[in-house]
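A single structure is presented below for examination.
Apart from one protein chain that is not included, each protein chain of the complex appears where it belongs.
Labels for the chains are A and B, by order of writing; each one numbers its residues from 1.
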Amino acid sequence: MNKNTNKKASPNLFNLVQRFSVPLMFILICAVCIPLSGLSANMLINEIVTRMGRNAFLILSLLIPIMAGMGLNFGMTLGAMAAEIALIFVSDWQIVGIPGMVLAAFISIPISVLLGIFCGKILNEAKGREMITSYIMSFFINGIYQLVVLYLMGSVIPIKHGSIKLPRGYGIRNTVSLLSMRQKLDNLLAIQVAGVKIPVLTFIIIALLCLFIVWFSKTKLGQDMRAVGQDMEVARDAGINVERTRIISIVMSTVLAGFGMIIYLQNMGNIATYSAHSQIGMFCIAALLVGGASVDRASIGNVFLGVILFHTMFIVAPKAGAAITGDSMIGEYFRVFVSYAVITLALVMYETNKRRAKSAAGQQLQAAQDAEEAAGKEKA
Amino acid sequence: MNNEKAPLLEMRNIKKDFFGNQVLTDINLKLNEGDVLGLCGENGAGKSTLMKILFGASDITSTGGYGGDILIDGQKVSFSSPFEAIAAGIGMVHQEFSLIPGFDATENILLNREPKKSNIVSEVFGDRLDTLDRKEMDERAKAAIEKMGVSIDQHMMINSMPVGHKQFTEIARELSKEQLRILILDEPTAVLTEREAEALLDSIRGMSARGITVIFITHRLQEILSVCNKVAVMRDGVLVQEVPAKETSVEQITHWMVGRDVKGGSAAVSTRTHEDAKTILKIEKLWVDMPGETVRNVNLEVKEGEILGIGGLAGQGKLGIPNGIMGLYEAGGKVTFDGNEIPLNNPRKCLDSSFAFVSEDRRGVGLLLDESLEWNVAFPAMQIQNKFLKYYLGGLVKWRDEKAIREVTEKYIDELKIKCTSSKQNARELSGGNQQKICLAKAFALEPRVLFVSEPTRGIDVGAKALVLDALKKFNRENGVTVVMISSELEELRQTCDRIAIVSGGKISGILPASSSVEELGTLMLSNVI
Partner (left out) sequence: MTKDKFKAALKSFGLPRLIIAGFLLLLLIMAPFVGADLPTQISNIINRFSWNGILVLAMVPMVHSGCGLNFGLPLGIISGLLGATLSIEFGFTGPLSFLAAVVIATPFALILGALYGWLLNKIKGGEMMIATYVGFSSVSLMCMMWLILPYHSPNMVWGLSGKGLRTTISLEGYYIGALAKIGQINIGAISIPTGTLLFFALLAFAIWAFLHTKTGTAMTAVGSNPAFARAAGINVDKIRMLSVIMSTWLAAIGILVYEQGFGFIQLYMAPFYMALPAVSAILIGGASVNKATIMNVIVGTILFQGIVTMTPTVMNNMIHMDMSEVIRIIASMGMILFALTRKTEAAK
């Protein structure tokens, strides 16, 4: 027994380093870039805290589909679009502040649920290629979103206020101001610690979601999702409704992403109507992966570590890039490149690990056989 | 008479056919509480089909159901899904594990039957949001493991368990079901070590004492005699014998399993000897890592011009031999062909040395299902031997010669009587027998010197079987091609081959002339079954 544990210890350390290679790499990047950027510690911490409040909820919404074995939900943008539509309505009705946000959250729910069900059904038809399908899905729904917001709002769907309509009389402007809601959530109960503003209420909401996710994983539904995520056939044989469970996981993710988007936008203070959602999915997924998550395993810890590391890089890269090359664009491109490279790396690692697991089973068999053969020879 | 209870399980005149192919005929069986029935028979004898019927498997209902009645406690039952069978108290442990790899034993034992605690949220949103009662889960799993009588770590993850413990987890899962009365174990000891198997047999005795009826399918006849009180032997879809275990012996069961009626073609049609012929293929110390069909230390000599049969039960390793030699699965050892050593793990080299292989996995490996028959027949010959090609630009461009391809395909369609609309038809649309003939045609087109044929008659109807075997024989006789034929059906081997090698427990257990009696071959087959 003792021997066994000893044997396992050394590869474990190697595996650990390998598993956390992405976070380690990011710590290195940040360590190099922070001094180069010339940002003060105070400013940096302020920025990180702000971004934590802004993004954490959105990233947390990715956890549930990973639990259900559906990979990274590129379709979380669907929830973001639902939230934007809800916010457009609320600002048209001039309901301000926290009540406006709560109302928007309520309006976003049915839209998110519908989109989630649609997305879940399509993904059930494309088992084994959920990620590419949800990725294309986000583009497809973006087309529908544009149809609704750019053409139907104001012409078919009543929009009263001229300030958010395009001058031509229908369609929504490129930017919708959320001044009445701007950081209302963040500022309520906010405290200053050593010059760093901490949006306590936002953090409380994020903490509540974390608690919810922990609680959820202990429920029957959570258990079913994990079972479905690991082996659909076995789960089906045990009588679990696989398709329905998968759809529920996508619906939950979409609804949560919608709430997350409302928190994100109240912090920004305006909606970039046609672009706010398009990059959200990519940045959230990259942040989660930077935190050490993989396609089939992610935890709440990954989310927070990811937000800190990814956004530190995000803040310092342009300044550091400018300091090195004298061109701020380099840093801008660098952070985009890093986001994509991280996702690529995570996907490649996921696929190669899957294959390695398979070949390891073969090698084990072969070793057992050789041993037996050797034993047989000895006897002879 | 009056106080005699109805038997727990009764099967009356069970019949089943798959598209006109009769696989079960008039099976009658009675089992009482606490009975342990040993069910044996060769592969394809109908054991699995019978159990599937009892368990309400979907491939039975989807192929037109079955004939006859199943009675539990004297009440007629008919299960349209395994869930109904489970509700009626039937449990089944399959050969393939049905476990969630990342869950521990407890979670797997209680999969989808977890005890739950309700809470405020679940009151509103339904009971799927109940939280799991971990304490209760642990207790129930513990109770089930205790019931089984074999101790396993209930908090160990499945993927870090040894194979035997996975098997025990499955059994514990069935035992944790309160309503369980009949437990079907399908070759449970195949993956166990000797000690684990012994523990399992003890556990079966314990279940029986508790009044659970066990149906135990295995090829290890000794185990049957040691644990069962009844033995049932099936052959060709018929229940040939049902006797108390005390009154029989391993020899007798073997005889029932493989024995045919005296008349039924028991002598091979024509046995030839090739003792004087030179050894064309020599296999030394071959091991093959083919999952489920591993073999080791195979030594075999194939004489030029003969048909060598390789037989044995499923899972014993006979399929590993051709797949390993042809490089489809990892293999080691030495294979010498006509004096030259053939490198292993390289399909191309084997084909270059004029070997050909008809795989047992027709749809997976044997065919391009979505391409035309022409492509299927001509492809290997084109790639390996540059046949059916036209050369342009001084040989720089090797162009597919559609006309030559069509001619050769049509030739084989004619010769092998392949039923199809045209040579352009997709292979997917053909019936199993005709697909098999295409596979043969593909191998024939290579004009090999040694042809490996793996399970040539698996899943095809009787008429097509005869045609396929005749075609093989004709190919052997007329072209002087050495054939190595691997089959689970002894009778078929005896009718076609000259010599038969039997694989058992991953080793060659003996080589006999095809004229040997079925009993001799059968004894070899069961000699060191794993």
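Just so it is clear, contacts are C-beta pairs under 8 Å (C-beta built on N, C-alpha and C of every residue); 3 or more make two chains touch, one makes a residue touch a chain.
Predicted, not measured: the structure shown is a model, and the values here were computed from it.
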Chains in view that touch the one left out, judged over the entire complex: A, B
Options B:365, B:404 or B:511, residue touching the unrepresented chain: B:365
Residue of B:152, B:326, B:450 or B:508 in touch with the missing chain, whole complex considered: B:326
Contact partner of the left-out chain, one of B:55, B:357 or B:412: B:357
Residue ranges of chain B at the interface with the undisplayed chain: 326, 328, 347-348, 350-352, 357, 359, 361, 364-371, 375, 379-380, 382-384, 386, 389, 397-400
Positions on chain A contacted by the hidden chain, ascending: 122, 125-129, 131-133, 135-137, 139-140, 142-144, 146-147, 150-151, 325, 327, 329-330, 333-334, 336-337, 339-341, 343-344, 347-348, 350-352, 354-355
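Operating definition for what follows: only the chains that are shown with their structure count from here on.
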Inter-centroid spacing, chain B versus chain A (mean Cα positions, whole Å): 46
Chain A to chain B touching residues, read off their complex: 215, 218-221, 223-224, 226-227, 230-231, 233-235, 237-240, 361-362, 365-366, 369, 372-373, 376
Complex contacts: residues of chain B adjacent to chain A: 82-83, 98-103, 107, 111-112, 114, 116, 122, 127-132, 287, 289, 291, 294, 296-297, 330
